[in-house]
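Okay, so here's the structure we're looking at.
Excluded from the complex is one protein chain; the other protein chains are retained at their positions.
Our next item is chain A:
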Amino acid sequence: MIQVGGHGQENPNVHWLGSRGMWFTYLVVMFALHLFLLSIPFLTIPLAWTFTNVIHNTCHFIFLHMLKGAPWEIQDQGAARVLTHWEQIDYGIQYTRTRKFLTIVPIVLFFLASFYTRHDAGHFVPNFVTLMFVLIPKLPQFHRVRLFGINKY
């Protein structure tokens, strides 16, 4: 149960992704998505992996790097209004466990997708492009940076 102000956290976005059992849940949901895609008859295994990767990265990008603020009425007087979820995690401290986990997952997923698509160039392009979309905003150098003023306000 996520509560504003519970346990001294003014903004639940700071910590909920690093809370107990979250990593496991994350992987289980991803695996369920993959199983679902595999169960669709006309999707081949390479296609299912590419879809898993692309869907995962798209959600990852939208929820961590695009949407700003928090869905709760948090008592920080609007400090988080200009920050994406990724920037709010652990109050912006870099290289924390949660951040490492969220960086490793898309990369490992990319390895798997590359492997199961037999390094096919057609699959490589969407896999690699979406990977860049979720990796570049994660770099510490891009903290609070809005490239070309996109999504600035």
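Simple rule for what comes next: a contact is a pair of C-beta atoms (placed from the backbone, for glycine too) under 8 Å apart; a residue touches a chain by one contact, two chains touch by 3 or more; residues count from 1.
By definition in this document, contacts and distances are computed from a predicted model.
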>> I notice the complex is incomplete. Of the names "THIF-type NAD/FAD binding fold domain-containing protein", "Serine palmitoyltransferase 1", "rRNA processing protein" or "DNA replication complex GINS protein PSF3", which is the UniProt protein name for the chain that's not shown?
In response: "Serine palmitoyltransferase 1"
> Taking the entire complex into account, which one of A:28, A:104, A:129 or A:147 touches the absent chain?
Replying inline: A:104
>> Touch as defined at the start, partner being the missing chain; which of A:24, A:42, A:95 or A:148 qualifies?
In response: A:95
> Mind pulling the chain A residues that touch the left-out chain?
Replying inline: 73, 75, 77-79, 81-82, 93-96, 100, 103-104, 107, 110-111, 114-115, 118-119, 121, 124, 128, 140, 152-153
